[in-house]
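Once you've had a glance at the structure underneath, I'll fire off some questions.
Just one protein chain is left out here, and the rest sit where they should.
Here is chain A:
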Amino acid sequence: MTSFDPHAAWRRTPSVVLRPEPFGALVYDFGSRRLSFLKDLALVRVVEALNRSASALAALQVAGIAEADHPRYLAALRTLASAGTITPRQEAIAS
């Protein structure tokens, strides 16, 4: 299980794709062939923002998540990290 550090850089795992749906997104991992769901449109924005953000916290900003909601979204990201949907990103952000 990957431990989740909100100050670190994360990304959507390369074998994972998100398919937008009215309620959020379908998540499919071509590696494990597992289908799961993001039941929240804002969480979809957060996950999509990870790749271009310096940290998970920064991604919450980019996605416009209100401060008060941060704990909820960080908890969701922690779950996604343990499921392998998102993984730590090493390379620096070109910006």
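Methods note: a residue touches a chain if its C-beta (ideal position, glycine included) is under 8 Å from a C-beta of that chain, and two chains touch if they have at least 3 such contacts; residues count from 1.
Here is the rule we go by: contacts and distances are computed from a predicted model.
Look at the options "Mycofactocin radical SAM maturase", "Sarcosine oxidase subunit alpha", "Sugar ABC transporter permease" or "SufE family protein" and return the one that UniProt uses as the protein name of the missing chain.
"Mycofactocin radical SAM maturase"
Please identify which residue in A:A8, A:L41, A:L57 or A:A76 touches the non-displayed chain.
In the complete complex, the chain left out is touched by residue A:L41.
Residue by residue, what part of chain A touches the chain that was omitted?
17, 19-24, 26, 28, 30, 33, 35, 37, 39, 41-42, 45
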